[in-house]
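One structure is given here, and the rest of the page talks about it.
A single protein chain has been omitted; all remaining protein chains appear in their positions.
Right, subunit A next:
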């Protein structure tokens, strides 16, 4: 039993360490020589993630995976033209713009259209791809034969959040505009399950989706009967910081890539994208097996990252909670100066707790990682940033939990310690803290489990934890149910292992309920005086 525990502990400690140590290129080389490009690496054929560098895929910064696709090819050509080294940074869609404006990346090449709204925040290069908007529907649905927007009257339609696809839905007369969705994988699941009748997409994405899932039909509209798009909307361009000196040279490079060349690159990308060669048939277990075989390592790395962040975050958070919780037990000092400082710190801690408990972690990540970089020029390693965010978030909750834990320690314990002359510090250190730790153990375990799950929001700051990896994989293979089933099991195994370990620790701390006086004779001294 004990051995088993030791092994599990060792695993918990070593496993996350394996994912560590993949240093980020940005930290090593001079920034001037690098061309750092942000993309989702989960939007084939524009960009995707793969395990090897075949077909000239580029390694993703700070990870063991590679990025490929139309965007990557364009990025490579641009980097060559600029005479810089290409670095691909994998960031979720929502994190792209903040990453650019805060200087974490130099350009966004992620199939992004230069809309008026975006232009307020960032600049765009000339277009490097011209898109046509299409509608994706399910085979056999009444909309399969649609040829004009009018045919979609009464249909439940959605599009990707924050894209022109979504805004274009308003052009359909009498449409039921559904809530926008985060990404294509989500919309594909919604379409497959019948939650929506269709989603707005581009011909390229549509071709890909149709190719991989034969259940999908791409509706292309007759001339003049489709979506009306401005030039800006129907193109895809490179996002750049306002007033970036790169704009001019990049336009020059793009100008040298002919339309034919682009179409060829796109055709190759559609050909090469992961899953393209796969057989679309096969049952649930066939796919699960395939996903585990092909992406198992990627999932394990993601799980390792998740475990690393949540483990360190929980430990540090508990330490923060302990420190503040203990500070609050100090009796108010009598001297005015000390009392002022004491009250000031107390107020500060209260604000900290209220703010971090009262705001979502995803918002905190945005503010701390991108906000700090943009406002103060502070550039933090993203894994460290993630750990800091989870720690201070957990700390805010743990402070209150520790407070409860201290309350639960009997008043008599303090008095007994006082009565033998122990100071406040000695009492806390030797009597109260050990009991508080026991008291808060169940709640700490809870926080740990919550952290394992909540780290999934950290992909907005480009941390490749398990959920982000799963999104990437499903974005490539279009097998959402199977992919997320695998990930579901991994999450469960992690949280279940954690709860079991903590339960055992609790049991060990509690010890047996009875005591056998001579059960351990080795340690017992003979009573000397008993009359």
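In the analysis below, a residue touches a chain if its C-beta (ideal position, glycine included) is under 8 Å from a C-beta of that chain, and two chains touch if they have at least 3 such contacts; residues count from 1.
Criterion: contacts and distances are computed from a predicted model.
**Q** Assign the chain not included in the display its UniProt protein name, restricting the answer to "Indolepyruvate ferredoxin oxidoreductase", "Peptide/nickel transport system permease protein", "Imidazole glycerol phosphate synthase subunit HisH" or "ABC transporter".
**A** "ABC transporter"
**Q** Among A:256, A:423 or A:500, which one touches the chain that has been omitted from the display?
**A** Checking the options A:256, A:423 or A:500, the one contacting the hidden chain is A:423.
**Q** Considering the whole complex, not just the chains shown, which residues of subunit A touch the missing one?
**A** Touch with the absent chain occurs at residues 410, 412-413, 415-423, 426, 430-431, 434-435, 438, 511-515, 517-518, 520, 523-531.
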